[in-house]
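With one protein chain held back, the other chains of the complex are shown just where they sit.
And now, subunit A:
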Amino acid sequence: MSITPPEQKVWYNEPVEKTEVIWVLIALTWALIMFAMMPLWHLKGTQNMSNEAYRIQPDVYQARVDAFVEKYKVGEEGHAKTPVVRPPAGSDVYLLARLWEWYPVLELEKGKSYRLHLSSIDWQHGFSVQPANINLQVHPGIDEVVTITPTDAGDFGIICNEYCGIGHHTMLGKIRVVAGK
């Protein structure tokens, strides 16, 4: 029994069931297929994590965001009068996470690619674009660069989905994707 010692003195010498061997082979094959899928998606798939990230001081990042907002600002939006920024396609786009806001509002063009920078100047935050359902972790001190290409037009919410204190649930930003001309 499972609660008594095995019959053989050394358990490794116990005989093996045929059914088990077949199942082990099937399961091993499946395991290897699953393992292969991840590198394969890096080669063939179009949704992959970027491996580009830099150490950065929060005040340096803040300064870059401010310069970016000043350069491309086209309006204001929401209760907090968050600036709305429309950067040119293909450019470097900066999004700042802090207690408890996403700054600024981004206006992007559908089908165009942007180098999106993400960083926090205080705690960790979670960049969760909904309903596109893209979820990335945002750290203080790390400038993460993701090349992003929106494929649907419309207004998207940026939920913070990493708990960041009592105002966490009010931390909601916006990305507006406009259809190209």
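The definition used in the following text is that a contact is a pair of C-beta atoms (placed from the backbone, for glycine too) under 8 Å apart; a residue touches a chain by one contact, two chains touch by 3 or more; residues count from 1.
Assume contacts and distances are computed from a predicted model.
You can't see one chain of this complex, but its UniProt record names it "Cytochrome c oxidase subunit I", from the set "Cytochrome c oxidase subunit I", "Glutamate transport system permease protein", "TonB-dependent receptor-like protein" or "Acetyl-CoA acyltransferase".
The missing chain lies against subunit A, touching residues 1-20, 22-24, 26-28, 30-32, 34-35, 37-39, 41-42, 45-51, 53, 77-80, 82, 101, 105, 113, 118, 122-124, 126, 128-144, 146-152, 155, 157, 159-166, 168-174.
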